[in-house]
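One structure, as structure tokens, below. Some questions next.
Every protein chain except one is present and positioned as in the full complex.
Per-chain residue numbering starts at 1, and chain names A, B, C, D and E are given in the order in which the chains are listed.
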Amino acid sequence: MHRLQYDLLIRTALLEDLGGAGDITTEACVSPDAQGSFALAARVAGTIAGLDLAALAFRMVDPSLHFTRIVQDGDSVEAGAVIATIEGNAQGILTGERVALNFLGHLSGIATATRAVADAIAHTKCRVVCTRKTTPGLRAVEKYAVRCGGGMNHRFGLDDAVLIKDNHIALAGSITAALQRARARAGHLVKIEIEVDTLDQLAEVFAAGGADVVLLDNMTEAALRDAVALVAGRALTEASGGITPGRAASIAETGVDLMSIGGLTHSVRTLDIGLDVVQTN
Amino acid sequence: MHRLQYDLLIRTALLEDLGGAGDITTEACVSPDAQGSFALAARVAGTIAGLDLAALAFRMVDPSLHFTRIVQDGDSVEAGAVIATIEGNAQGILTGERVALNFLGHLSGIATATRAVADAIAHTKCRVVCTRKTTPGLRAVEKYAVRCGGGMNHRFGLDDAVLIKDNHIALAGSITAALQRARARAGHLVKIEIEVDTLDQLAEVFAAGGADVVLLDNMTEAALRDAVALVAGRALTEASGGITPGRAASIAETGVDLMSIGGLTHSVRTLDIGLDVVQTN
Amino acid sequence: MHRLQYDLLIRTALLEDLGGAGDITTEACVSPDAQGSFALAARVAGTIAGLDLAALAFRMVDPSLHFTRIVQDGDSVEAGAVIATIEGNAQGILTGERVALNFLGHLSGIATATRAVADAIAHTKCRVVCTRKTTPGLRAVEKYAVRCGGGMNHRFGLDDAVLIKDNHIALAGSITAALQRARARAGHLVKIEIEVDTLDQLAEVFAAGGADVVLLDNMTEAALRDAVALVAGRALTEASGGITPGRAASIAETGVDLMSIGGLTHSVRTLDIGLDVVQTN
Amino acid sequence: MHRLQYDLLIRTALLEDLGGAGDITTEACVSPDAQGSFALAARVAGTIAGLDLAALAFRMVDPSLHFTRIVQDGDSVEAGAVIATIEGNAQGILTGERVALNFLGHLSGIATATRAVADAIAHTKCRVVCTRKTTPGLRAVEKYAVRCGGGMNHRFGLDDAVLIKDNHIALAGSITAALQRARARAGHLVKIEIEVDTLDQLAEVFAAGGADVVLLDNMTEAALRDAVALVAGRALTEASGGITPGRAASIAETGVDLMSIGGLTHSVRTLDIGLDVVQTN
Amino acid sequence: MHRLQYDLLIRTALLEDLGGAGDITTEACVSPDAQGSFALAARVAGTIAGLDLAALAFRMVDPSLHFTRIVQDGDSVEAGAVIATIEGNAQGILTGERVALNFLGHLSGIATATRAVADAIAHTKCRVVCTRKTTPGLRAVEKYAVRCGGGMNHRFGLDDAVLIKDNHIALAGSITAALQRARARAGHLVKIEIEVDTLDQLAEVFAAGGADVVLLDNMTEAALRDAVALVAGRALTEASGGITPGRAASIAETGVDLMSIGGLTHSVRTLDIGLDVVQTN
Partner (left out) sequence: MHRLQYDLLIRTALLEDLGGAGDITTEACVSPDAQGSFALAARVAGTIAGLDLAALAFRMVDPSLHFTRIVQDGDSVEAGAVIATIEGNAQGILTGERVALNFLGHLSGIATATRAVADAIAHTKCRVVCTRKTTPGLRAVEKYAVRCGGGMNHRFGLDDAVLIKDNHIALAGSITAALQRARARAGHLVKIEIEVDTLDQLAEVFAAGGADVVLLDNMTEAALRDAVALVAGRALTEASGGITPGRAASIAETGVDLMSIGGLTHSVRTLDIGLDVVQTN
């Protein structure tokens, strides 16, 4: 992920926090030449994502601050672990703190949840992927956090792959019609995925020429197993719908290639990270 | 909340989803003149927030679509309830669906969590408030969702009130010094709040002339009760830190005026809302 | 292509043309209540693309103008053909004219050049595609124009497919290494294409497990024929490099699935379209 | 031309190319610490323009890259000439390559075409100028490229000079009326130019008090000669309309002061410039 | 002046005023369905400019509001005069009030000051013009207000005319050198103005071939008279520097063609305009 893809987002967040009058508390209470050394510490165990964003948030407030990574994005840490340190002008550090932590906590929360699923299915060939159920404006960074947690990305948008869902099928008239139209429109570098709810639908997909990926929606483990058998390697198989971390292992063991979990990005639990003073002068 | 405060956010979300090539699935599978009628239905019970944003997401894709509210922001609904309908050009509805639902689910998730706490403390005078631990770029709309859920807003940014926290006190040298500096800087329409961890600190606050609000950080119910007694109406009291929904009632019963919960906005569980086809032609 | 993907581009172009003082000629010479009816006429034969952009350029200047399409995007017209009419306030029409025509001429120029190649290879299964050699800021609309001309789109950006080129191979160490790394990184909906210059390289691609598409760079027709034979349907084949319209048919007849031509977008010859007065009052 | 006039354009182009997922090929195939040295080499002879933009494109991707100019904007080079080198982190170079080359090729294409005309008319006093038929959003940089090629700029927009064309005359009622209105509205630093098709119209211009510049539209060389004689130094004369490079010399020899050629910017042939690896490690 | 040139400015001003929480006073005190009819009334006499901006400010807040002009931009009104009425939803009117009045008062203040000078010199041929000493971001609208007041515009920026000032002359080496360089660089539609402080400098200008306009800086009326005589119609003459309204007539009577007054835009006295309630329900 490139800095150009999130620098404006950080600027927006800082301006949102500065408002019209700026950080009146820090301006009042902290001397302009006070220096400080602070630690960003995880209050609970988790997987880290977003250090570049946190660093840029501080540097955008004050380019003279020193941000030092103790761990790297993708690393898992214990409760209490120091993730990074930030040193320099104390006003700048306090003004940037909330925005830096909001990004870091949110993305690390995503990475942590993804890591849990990825670990739970590590004994299978199955990969966990995210969806387009992301926070508006944060898709690229949230998908990056999923990768930090050991997950893989699904589509980034409506544009980079065809995904035919139930409503498309209804409006196209049939699975066969939808697949034919999609193949005629899709460029040579665009893959086609189609959602099915039943084995009958799945059979129709292959009768109609198949697809690159089939999304098996809201199926039981038994149905998933049957679907994998029916597909027989002719397409990638993706389980989706209502997949909780608790069910992840048993679903992965059905033989599906992928499982997608919207909750990785639509129901994020922030990773609690705090800013502790180390020294001031 | 005014439309000007979120219209650019919706535009950004739609462009993020359209990417370079646009909605290639819908363009391929759905006829440009197909019409449809769809229902936005809650899959689980909850409190709704964000209907204006969902409506604008659809209308920004296609101004000719008809969005009809069945309930209003702030209403609580049962699982299965239809929240709104959307009718018109089917391509437009399918292209706008994900962005509309991402906003509606996220904000309704916040409203639902807030409603649960507000209900749990309704037998007391205590009010639940949110924090600045919001999703970058979404603060104004998330704070609106808190209000929809019966909560009240804390500061919108660093600028609209003074909030002296532990690091400010450390850098100012003492509670007394921090309060004096803050009073000298704050305009006549700016309130001052200060965070304390102990009753001794609380006593120092009033020895130093007091504040408009005192934030009682990470205190037990017993300590909160003592703090409320010590304050004796000279300031508003706000409990904060590690407040779970389960503890909300017992905290409210200590007599504090306010409780702030970062999790309302930093750990949102989306409200599951789907788009069901009603009719197509 | 959705309006949200180009409306800001049109606004930018209008502001670029209005500058600080606005359209001082029209303000001076044309009465504010003068009405006019004008025709957009092709001075030469060609294929039209960009009518929505031209219409929006006029409407952004004056929402009360009436723009009427006589032909549709993708239609081919003879020299002299009227493409559309624009009626209403004469000041608005004259102020919007240049921006509307700049878009329409540029995109129709792309469509016209694409149409010529598409027609030349219509007797084969080969399809013509464009590249990322587009005008900065105009990629989405230029790729749309290619589709209007009967072409197909290659990648929209660095993000929607893997395309391993000579420099990537050099830096990865070998074709085999590059392919392995790409497969490990690419999501399940991302296709992989690789560029080769020789049949030996092509053989290495398949020895290393193959790719979705092979780009056959700067090969003679004879070499292309050999490459197609070697690939034997295991991947799509794309001819690229120095393909002029004159060579298009003979290249297509080698059996390649695709030919990519950068010149469709990097060396555009505008389609000459003028604004003729029909009536004024 | 100042950097502030194009930096946002380059940022837009890079984001357009990075899309949501970024440069997945380079991320996969090239080690993050690989270094490289590359040469930007002209595949054909031409005049260079846009080195600052190419340099900024690379530096925006990676500020640590070293871009070294071998030639300067405005220099003409032979086929095969190295124009500049770029050294440093290989990932950054490959990610920035296409955007840098798209700008450099486009602007050098304009400079090259302008240079050809400027050279063809160098034995006369006539100067070649561009028009407002520019690519939307790129006007300032395209007009800069025209200057690099030895051309001069016409109006930058509707605002910086009055140019009365046929439609303005029609709506004003007459050449005389149009000129009178223009003089009443134009500030003291604004020049007035008027388009005429015939010698009769030209005579009316001077009967009505004259103009700073007269645009002689679509006239034969003989007509241009007569027009120049009629003007007799009372205004600058500009030939316009259908001027091909082949006709440039004979038109210049008619004695006109200026010739304007829309094709310099509306029908650009990119200058083929490639990125060749010099060394990697 | 076109709406596209100021709509973003109005949006920015409204967002600046709405801040994070929006208009909390109006939301609290005024019923969402209250209707009102209000008058925009001048508290003092003056010349009006900016009605389109005021109207758009209200309509951007609430597109259903009705704004009715009683006078037009450029009209002079007495104290107490009603300028326009605004009717409809009372919340929208109160929320938009301050921004609408800030624009209207500021621009009318400029028009009023300009009108005073224009009237004072109306018995001469001299015209009053503004400068580039404008409020950052508001140049186009401030220059429009000058025109509403009967003034004329000087340069809109550094780009639309050459204006050689003392520092340019110092750095070029001499007036002669500066003029030669300027002529070589300036396009055929660009006028050249040069600033002189003395008659000797003025003589050097004409010895060096002259200019389109000469700016006579900080001269007494006697010196201006001599300068006008020396110029003898070979260029336009512009008096500048320390021109107060009180001196305007005597300066105009020296025979100069123009006088420029920075204070028209750099020291604006707002025209006091208030919003009076007419009726509510």
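Just a few scattered comments:
Quick note on the criterion: contacts are C-beta pairs under 8 Å (C-beta built on N, C-alpha and C of every residue); 3 or more make two chains touch, one makes a residue touch a chain.
Every value quoted in this text rests on a predicted model; they were computed, and no experiment measured them.
Every shown chain touched by the omitted chain in the complete complex is listed here: A, B, C, D, E.
The chain that is not drawn here is touched, among residues A:Leu15, A:Ala45 or A:Val278, by A:Leu15. Within the whole complex, the absent chain has one touching residue among D:Leu4, D:Ala184 or D:Ala222, and that is D:Leu4.
Of B:Leu9, B:Leu65, B:Ile175 or B:Val190, it is B:Val190 that touches the chain left out of the display.
If you put the missing chain back, the residues of chain B touching it would be 127, 129, 152-156, 159-161, 187-191, 193, 212-213, 236, 238, 257-258. Listed by residue number, the positions of chain E touching the unshown chain are 9-10, 12-13, 16-31, 34, 36, 38, 90, 94-95, 97-99, 101-103, 105-106, 109, 132-140, 156-160, 162-172, 177-178, 181-182, 184-187, 190, 262-263, 266-270, 275, 277, 280.
Residues 16, 19-20 of chain C touch the missing chain (whole complex, contact as defined above).
Here, only the chains that are shown with their structure count from here on.
Under the touch definition stated at the top, chain A and chain B share these contacting partners: C, D, E.
Where touching is counted per the definition, the chains common to chain B and chain C are A, D, E.
The pair with more inter-chain C-beta contacts, choosing from B-D and C-E, is C-E.
Because chain D and chain E carry the same sequence, their contact can be compared by residue number, and over half of the numbers here are used by both.
Centre-to-centre spacing of chain A and chain E amounts to 52 Å, using the average Cα coordinate of each chain. With centres taken as mean Cα positions, chain D sits 44 Å from chain A. Among the residues of chain E, those in touch with two or more other chains are 19-20, 153, 156, 160.
Taken as a graph of touching chains, this assembly is complete, with every chain in contact with every other.
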